[in-house]
Structure formats: C-alpha cells, structure tokens
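Some chains have been omitted; the remaining ones sit where they do in the full complex.
Going in written order, the chains are labelled A and B, and every chain counts its residues from 1.
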Amino acid sequence: MPAPLITLTTDFGETSYYVGALRGVLYRMCPDARLVDVTHQIASFSPLEASFVLSQACPEFPSGTIHLAVVDPGVGGLRRPLIIKTERYAFVGPDNGIFTPFLDGTERVYRIRTEGEESPTFHGRDVFAPAAARLARGEPPEAIGEPTSGAVRLHLPRPRREGQTLIGQVLMLDRFGNLITNVHRRDIEFLGPSLHVHMGTVRVRGLAGSYHEGVVGEPLALIGSSGHLELAVVQGNASAQLGVGREARVRVSPLADA
Amino acid sequence: MPAPLITLTTDFGETSYYVGALRGVLYRMCPDARLVDVTHQIASFSPLEASFVLSQACPEFPSGTIHLAVVDPGVGGLRRPLIIKTERYAFVGPDNGIFTPFLDGTERVYRIRTEGEESPTFHGRDVFAPAAARLARGEPPEAIGEPTSGAVRLHLPRPRREGQTLIGQVLMLDRFGNLITNVHRRDIEFLGPSLHVHMGTVRVRGLAGSYHEGVVGEPLALIGSSGHLELAVVQGNASAQLGVGREARVRVSPLADA
C-alpha cells in the first residue's frame, strides 16, 4: 500500500518559512506521508480563488487523498478549524467556504480540537498540519475533532442574464495572463456558436478551439480546460494587454446584438 | 527497487490549478510514482528555453527516469504528442523540439494515441501525464503509442564568427539576473584568455573565475556551470543593471580589437 498522500494548497507564496514549517510538521508527525503541492500562489486572502483551484485540481487525485488547504484570512478569529470527510477524500482547513465545491450534503464535518497554545497567526502549522498528519497516520476524524455540521458555503458569483446577454466576471488569472471567467460552457449554450465576447475595450467574435487559433498578439476567447470561458492573447498576455484583472466584467451576446 | 521517478518541466508557473492537476493525474494513475519538479517557470511559450533547461537538468537524474515536459504553444494543433525513448531516459511531451538535446538518431519515437475526448487546451493533463504514468507503471511505449520517427529538432541559435569577433545572444536569465548566452566555452577557445565581452553598453575585460571575483555592483563575465558565457553583476542583477534580456546580443573579441 503506498504511503498516504497529502496535498497542500495555500496563499503563503514560496518565500519565508511558512510552507517549509508545514512540511516539517507533516513529516515529523507522519514520517511516511507523501506531500504534493497543488499551489502556494492562491491570491492572498482569496477563499474564492482557492475554492476554484481546489475544484479543478483535487478531483484528479486518487481516492483516500488528504487535501490540506490553508487560505485563512480569519486565522485567530472565530471561524472553525474543520475536517470534512467526503466519499473520496478528507479535507482539512478553515471553515470559510474554500471546500464548497465538495459539499453535497453527504459529507461528515468535524471541528478540530485545539488546546489554546497554538500561535494565533499560524494555524496551518499548529492546527491544520497536525490534523492532516494524524489522518494520514490512520487516526479516525472522531479522535481529532468533534462532529459538527453546516460547513460554510461560499456564495460563488454566478453570471446573470440580461435579455440575450450573459454578464459574468473574471475569476482568476493564470501565469500566461489568460482571464478565466465564471461563465461555464453550459451558461452560454443558449446562444449557440454565433456570439461575441466583450471585456474591457475588446470584442472577440466567436470561440476558438485552442490558444493558437489566431494571429500572434491578437485576443481570442475559448472554453478552457476547466469548462469556463477564457480570454487569451495568442502567445501573449491578455491581462496585461487588455489592462484587466480579477473581477473584471465579461459580456457574452449573440452576434446580431453586438 | 525505488518507485519510478517522473520529472516535470512546464511553463505553467505556480499559480492556478495546472500543475496540481498534472500531479493528481500522475498519482491517480501510478500511485507509487515519485514526482520531482525541474521547473514550472520556463519562459512562456519558449521551447528554446525549455530545451536548454532540460539539457542541463535531465542528465543529472538516474537512468530510467521519465522526463515529462509540457511547454506547448501549439496545444490543440497538429503537432504530435510523443514518447521518446533514449538509452537512459523516456521523454514525454509535444513534438516541438524541446527534447532536441537528447536526439542523436538512436532514439525510438512513438506518437501517443489519443481518443479525441481530450481538452484541446490542456494536453498536459489529458495526454502527456497519462502517458508518463503508464510508462511509470511499466507499460511498454508500444502499448501507449505508434512507432514513428523524425522528432522535430529545434534550430538552436548558434554564435557566428566575424573575423576575430564572436557574436552570440542571451539564451536565458536566471533568478539573479545573470545573462546566460549561447556562447560555449569551446566557441571562444580560439581567442585565448585575453578578450573583451560586450553587451548593451557594457564592456568587460577578461573572464572571472566566479561570481564574487570583482567589485560589488560591477559587471563581470565568466563561464557558468553549464559551460556557457554569462554576464553577471557582483551581488547584483545584470539584466536590470544593463537593461538587457533574452536575445540580447553579446560580442566577444580579442583585447587588441576592443
């Protein structure tokens, strides 16, 4: 049986000692754990982005994986430290909605017991990593926390329809400057293939099939690998070129209306 | 026998879910794999930089390592998805020349079979990671792809000689701002030790033995750990200070001509 797998997702960045300390605690408490990073570059203080990234990355992992996620602007406050057990996974992190995509009402939720000696600013090291390590060692969640319920759900921003136009927003940027929106493929099916996408001062006609279908340096729109509408620039940086970022508005409308 | 080793090299950066999803697929399909990053910070869309980085990092790994590399501006287009088997390694990635340093005519090449249901924008997750995981599980390349031949070779920019002067260019920057050129130690042997190196508005006399041989804040030239000529600034950032970057021209000439 391969050693237990623990994924790490944080907004700590790669500087400083934070991620190193997390890893140290995990290996100290569960020496045969295998650690794997999802990312430590979640936008600072953004449970929304964490939730989106987790929704895309975690389902790829094998059943039994423990997903530790610490994007925790409320650390030291009243938000509960949780273990959430779903059919396939255990999630460990703050109760601020980052695990929303995995909540379907069948999950079991536990509030991690703390002893009051934790640093009020670094529950990743002092609360969440120890809980994840104990799960990886095979301890049942009941040994680590009290059963509870009602994990916080994030209110994910949904695109809204105005007549024949759908209005959404940019969820996140990737390294290439691609602008990933909250408009899912399903949301624009009603428009058919003849559509315009507007963002900032740019208007793009139709959807490309992939990033290189167009002129180098020109913007295009496509359905990305998460199933969401994206704006990209062929071999360029859409965010920089369009001068837009997170939460920018996107409008999708039928060709005739554009 | 230690578990199979898979290296990862991409231009995905550390943000977003891309690298996390790759790792998830690899662990799901080959639970005892061991993943190790070369880097995810290849300059966006630069098979040339990928090829240089792979040429320096991959040979350090033990025989039998599987090198997965996804720097793939043509994803979703006609470029072939390949497995390349050399005597020591298996390489998995797009057929755009990134593996040029390892092609010597003795390699066996396979075109990975696809099923048409892959995301047209993320073959890393849907085509290359599954192929690498299957190799790591011990499947022969014949089970994953069709034998083919003629892997694309990158035309690496070579320095050219004009009289007693050698003219090259910057291949890449490192984190310190050091400017690594395509001029190899061998290329300037004919000049002997008495030479000048010009880049931008800077002229440096002779080659230093290491980065600290000089005045803090002053530029120097040396042969770096890859065997290539570099410009550096002692405890400073040469790229920022000289205002030059990738593809900038470098000239090496004998002292008398300078």
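Here is the rule we go by: a residue touches a chain if its C-beta (ideal position, glycine included) is under 8 Å from a C-beta of that chain, and two chains touch if they have at least 3 such contacts.
Everything numeric here is computed off the predicted structure, so don't read it as measured data.
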{"item": "Per this structure file, total copies of the shared sequence (2 shown)", "value": "3"}
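Operating definition for what follows: only the chains that are shown with their structure count from here on.
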{"item": "Cα superposition of subunit A on its sequence copy subunit B - rotation in ° rounded to nearest 5", "value": "120"}
{"item": "Between subunit B and subunit A, distance of the C-alpha-averaged centres to the nearest whole Å", "value": "30"}
{"item": "Contact set on subunit B toward subunit A in their complex", "value": "11-21, 23-25, 27-28, 31-32, 35, 44-45, 73-77, 119-122, 125-126"}
{"item": "Partner subunit B, residues of subunit A touching it in the complex", "value": "2, 5, 7, 9, 14, 36-41, 52-53, 56-62, 65, 172-176, 180, 209-213, 222, 224-226, 235, 237"}
